[in-house]
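With one protein chain held back, the other chains of the complex are shown just where they sit.
On to chain A.
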Amino acid sequence: MGRTIQSLERAAAVLRLLAGGERRLGLSDIASAIGLAKATTHGLLRTLQQEGFVEQDPGSGRYQLGAELLRLGNSYLDVHELRARALVWTDDLARASGEAAYVGVLHQRGVLIVHHVFRPDESRQVLEVGAMQPLHSTALGKVIAAFDPVAHNEVMEDELTAITERTVTDSGTFARNLELVRARGWASDVGETWDGVASVAAPIVDRRRMPVGAVGITGAVERMQIGSDLDPRLVAAVRDCARSVSRDLGAGRF
């Protein structure tokens, strides 16, 4: 067996102790149970607390297991949960923007649409939940590829196929575009997936700022753009919505 790190072993001992029968323990109980000085034990607990693995009850000062452990054991966000949280905000996004709103997540090297709100007009529309969109040409896909390292690797490994004449197929250009997306916090697609159709999207992040998906709107280029630029009010509406959903996820069950 190779060399081990003593402080990690000690931290593991603290966690095991807290996971045992007595759920809340005071500093001296913990110190005596694992046979360490109080000061050393306090240091361990403080570090574990900073990482969210341990929580201290403000009333009694006793320690217990933290919410972060639950998250580690159950870390992926259920897409139906994401939809339930996004519902109110995306309704409002569609109404404010006058365009159809979508929520997408990474799935099998593409974007899976998990929520769709119709464009608020009288036209006939079909629910697109369950549809797949490409990662490299759509606004939702670019946001996910820019912020999610797994998606980034996948999109850079794959060939960037031309879908319309405007699709970016050069990987160098594409990588630079993703950097811009990361820098400004949103992505766009102007005719790169569907001729005459533009979209704008922004990332949804969880409590730890980890990307869990993207939210965006899609509509005719003529409505989405002012001159040759995307309407800044639409971009703001999308980013507001993404922030609201993210905030809702952060205030979640834990």
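Criterion: a contact is a pair of C-beta atoms (placed from the backbone, for glycine too) under 8 Å apart; a residue touches a chain by one contact, two chains touch by 3 or more; residues count from 1.
Here is the rule we use: contacts and distances are computed from a predicted model.
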Missing chain's UniProt protein name, "Cysteine desulfurase", "Glycerol kinase", "Fumarate reductase flavoprotein subunit" or "Amino acid ABC transporter ATP-binding protein, PAAT family"?
"Glycerol kinase"
Of A:D29, A:D206 or A:D240, the one touching the omitted chain in the full complex
A:D240
By the document's definition of touch, the residue of A:V79, A:L112 or A:A187 touching the omitted chain is A:V79
The one residue from A:R16, A:K38, A:R95 or A:R184 touching the chain left out of view is A:R95
In the complete assembly, which of A:V117, A:A145 or A:L160 touches the absent chain?
A:V117
Since one chain isn't shown, list which residues of chain A touch it in the complete complex.
74, 78-81, 83-84, 87-89, 91-92, 94-96, 116-118, 120, 125-127, 129, 240, 244, 253
